[in-house]
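All protein chains but one are shown at their positions in the complex.
For chain A:
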Amino acid sequence: MGVEGIGARVARKEDKRFLIGKGRYTDDMTVPGMKYAVFVRSPHAHATIARIDATAAKAMPGVIDVLDGKQLLGDGIGNIICGWMIHSKDGSPMKMGAWRPLADKTVRYVGDAVAIVVADSVAEARDAAEAVVVDYEPLPVVTDPVDAMAEGQPQIHPEAQNNLIFDWELGDAAAVDRAIAGAAHVTELKIYNNRLSPNAMEPRATLGIYDAGDDHYTCYTTSQNPHLARLVMSAFYNVAPENKLRVIAPDVGGGFGSKIYIYPEEIVCLWASKRTGVPVKWTCDRTEAFLTDAHGRDHVSTVKMAFDANNRITALKVDTIANLGAYMSLFSSCVPTYLYATLLSGQYDIPAIHANVRTVYTNTAPVDAYRGAGRPEATYLLERTMETAARELGLSPAEIRRINFIRSFPHQTPVIMNYDAGDYETSLSAAMAAADWNGFATRRAEAERRGMKRGIGMSCYIEACGLAPSAAAGSLGAGVGLWESAEVRVNAVGTIEVMTGSHSHGQGHETTFAQLVAERFGVPIDSVNIVHGDTDKVQMGMGTYGSRSGAVGMSAVAKALDKVEVKAKKIAAHLMEADESDIVIENGELKVAGTDKAVPWFQMALAAYTAHNLPAGMEPGLKEGAFYDPANFTFPAGCYICEVEVDPETGQTKIVQFVAADDFGNIINPMIVEGQVHGGLAQGIGQALLEGVHYDESGQLLTASYMDYAMPRADDLPSFKVSTSNTPCPNNPLGVKGCGEAGAIGSPPALINAITDAIGNNTLTMPATPQKVWVAMHSSN
């Protein structure tokens, strides 16, 4: 390992611009002639539109134009789609209702976009938006997914009878039922996974620019995958042909899943730019974000876990209802199916699993992937059930897990996944040691003397990262393959540019990807530039989500580096009249092994471009590209332990210790990995203690600002104790697994298990607010 290579704790290259205020986010962009957009949004959760009258609005100061859904339809702009086809167990395809980027006939949730106002300033656009007269005829509303499936409830899309989008299953129902019938013990539980708002700190924004001279479109947008945005907008929405559309996602202020999807505003601003002849910028405010960013989670599940007389799990039966909101967002269908049910085996050897998942429309904002996407829901369900079972069987939380751990690899679960490698015992032991599990009884007794209730809880999670491989994704219904691309350009002076289809929005790619290059060629990371987020600079990519940047994105870079290395060695061998098989690259030089002959890296690069003296027939230049499509997912796993004190007077929970022991495979930059874990933990703890999206019965969003939606703040959280073990992933050249989502996946059950332990009541639901904890403490189980 060099000082800047793989495994080094290198400070981030990208930090300086953020620290001095020179980050360039979409809302920072201005172009000549640019105007501002404000959307007219439905105040009703369900209504038909009788008439839209923009006459008064169009006459207001500064207004360029007001455009509505009829004009959008007239120009042939397509429906927003869901990109992952799921079939019900009867073989019928999912029932996708139409989602118009601007509603033309019916609105289905509060915030549904109806029209766009373009004006000289945001203030003037906002004034005019209020003057647009929309005649709504309100319809009955349903917001609860269980209610929505009942007869006689409001029908949200004509395609989906009783609002049921699909009724899907995975696993062997008969085998599970047999095992449950013959079980020595069955643990049953009802599990709610609360709806969350991702809340990236940068609100969504988009700048649409149509150039009539070249008939060309440019879209600046807050996206985690600009290439997919371009592909979908051209192939499905008819906004612009792919060769005439450039999508740029510059600095993006966090995503956590919420910026994967293509939203109405990107499509409408591009279209509006062509209609009005001016560049059109829209920037969301926070209330608009709460209303219209895709939410996460929102499951209601019942679970049965069967055990034999030796406390080994014999079967798991899960029935889940997932609320997808008013429309199917881009990845919404795969989250509660292939990203959820396939992880229900957890770290355990479970012979039979059956999951039934029903997805439902309601008059609420669309629900899609949020940090972890399906994996947190699976882990919460499984780890709450394990804890409950331990209590019922009279086992310690560690004992029940140890009895059931998978211990040999590869391991085929009954729900598709084939785990390639892992060592769950090591993470469990590391976490227990770091948490001083054995000393807990003493700490609890001491807390009791102070009148406080102290509890400890654990969770052992597994996730599937590195979203790919394409063939597997395709066979499961994905609309596109999920590989990654890279291009490595060595300049004539030896500096290196890496074009990657991965997108960085806080993960530090400009540093970690450069570390990979520094490791390979012994060059300083400052001589390496990572280029991403622009479809004109990078040919193709699939973006960043599902902790795929390391395992898939960096692996593509590694493959391109292989090709660069081969050619660089050929050039160096020729320059030194040596055999290319004798050339080694060390510390920025290409050396003839075992001699003192060497060519500096920059001299080899210069030779590639001067081309005066290259091997016969060799093309000048040094630039190579690669696509990488892995053979399998990666499987990070770990053990989290949380210790809490609950004040019996108030129900207030204080986290006194949080320990995370993760196995992420090989690690490129430990500092960045720790930071990713910290952030994930904060979001998981937020879900468990504070956060929750709430609608009232009429579909009005009650949590539409930071005054109503409780975000974790610094004094809600402790400092974390994190550590890693590193079982390399055998399925990618770097042995990496992915670390971005782990914290959000593993922490909620550990925390709720700890509170449950403290108060001796197993009925808590997230978020465990002081009031809920107090009520649970004072009621029976």
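Quick notes on this one:
Keep this in mind: a contact is a pair of C-beta atoms (placed from the backbone, for glycine too) under 8 Å apart; a residue touches a chain by one contact, two chains touch by 3 or more; residues count from 1.
The rule we apply is simple: contacts and distances are computed from a predicted model.
Looking at the choices "(2Fe-2S)-binding protein", "Glutamyl-tRNA(Gln) amidotransferase subunit A", "Branched-chain amino acid transporter" or "TldD/PmbA family protein", the name in the UniProt record of the chain not drawn here is "(2Fe-2S)-binding protein".
Within the set A:494, A:508 or A:746, the residue that contacts the chain not displayed is A:508. Here the missing chain is touched by one residue of A:77, A:528, A:542 or A:672, and it is A:672. Interface note for the absent chain: among A:3, A:31 or A:123, the touching residue is A:123.
Set against the missing chain, the residues A:153, A:287 or A:762 yield one that touches it, A:287. Counting the whole complex, the residues of chain A in touch with the unshown chain are 11-12, 14-25, 27-28, 121, 123, 199-203, 251-254, 256, 283, 285-287, 505-508, 671-672, 674-676, 678-683, 705-707, 711, 713-715, 717, 719-720, 743.
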